[in-house]
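With one protein chain removed, the remaining protein chains of the complex are shown where they sit.
Right after this comes subunit A.
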Amino acid sequence: MALSVFHHPSLTLPSPPPQPSPPSLRPSPSNSLQFTLPAPRPLLLLLRSSRPNRRHSSLRAGLSSAVDSPPQTSGSQPEKKLILQVRDLTAVIAESKQEILKGVNLTVYEGEVHAVMGKNGSGKSTFAKVLVGHPDYEVTGGSVVFKGQDLLEMEADERSLAGLFMSFQSPVEIPGVSNINFLRMAYNAKREKLGLPELGVFEFYAYLYPKLELVNMKTDFLDRNVNEGFSGGEKKRNEILQLAVLGAELALLDEIDSGLDVDAFQDVAKAVNGLLTPTNSVLLITHYLRLLQFIKPTCIHIMENGKIVKTGDISLAEALEKDGYEAIAKPH
């Protein structure tokens, strides 16, 4: 079995064992495929994200050569753990075989916040869904390494247990299953994975209660059926509550800011900020600069037609807000 370690605030974990190295997929920081961004911000969370490598058409054929690209200039930084490395990921809709992802490249290190922006239909949500193993999509090429493991080989539940979390853009209603039971099932599944005993109803409630405050939710929320009759804001809060309960080394937050009123937006943004630690990473999918002003991203990626076409810092989102996608996404 692949090793799986996930971060959980309430659990004391042994220090992570050394990561296994799948052949030629995991670059060491010294020779990773990096571009130095024009104006790196003086931050601890300095970006190491890979610039989309769409000009390297030979990449899929020769991964090892790609890894041998020039050493990056910011080698003086303390070594950071690689969390996610996506290379040339292509995917189709399972039913119609229509290609949605046309070669996505992305690298996320521990503690980083990445934002993916892009027009409707550019493939942002599909990208997140493919990463968590959504059955509506089929991966046709490329590779995804999550914490040293081949993510594409894992079942959806294993991906979650390994520390990957996606908030659903429109989470499904599950009549007949109460929110608290659902949360407890999920949390106990994680505990089982760690060899820890299940938590009973009362123990779990004690663990859960403080998390409710984080997302500013009332306790009666727990007795309602999962997402049933929830308002847009309640659904988003519920997704963040799940993240708070389960913890994740990489959280993919798909339009967590859309459809929210001012208060709900503040609550959700605050909650996400509160969950950020130096060891967990976030991939935000958003249309709005506003969220990015709350949750400071390490870098911003623009997605277009199934690929990441541009990567930059917050100024990219600002330019986008001002001039729209047309101005920004033009090849230069």
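By our rule, contacts are C-beta pairs under 8 Å (C-beta built on N, C-alpha and C of every residue); 3 or more make two chains touch, one makes a residue touch a chain; residues count from 1.
What we mean here is this: contacts and distances are computed from a predicted model.
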Name of the absent chain as recorded in UniProt (options "Putative SUF system FeS cluster assembly, SufBD", "Peptidase S26 domain-containing protein", "COP9 signalosome complex subunit 3" or "Proteasome subunit alpha type"): "Putative SUF system FeS cluster assembly, SufBD"
Option from A:134, A:224, A:270 or A:287 whose C-beta touches the chain left out: A:134
Residue among A:246, A:268 or A:317 touching the omitted chain: A:246
Contact partner of the left-out chain, one of A:160, A:298 or A:311: A:160
Which residue of A:185, A:206 or A:327 touches the chain not shown here: A:185
Hidden partner interface residues of subunit A, rising order: 132-135, 155-157, 160-161, 166, 168, 171-172, 174-177, 181-182, 185-186, 189-190, 193, 225-226, 242, 246
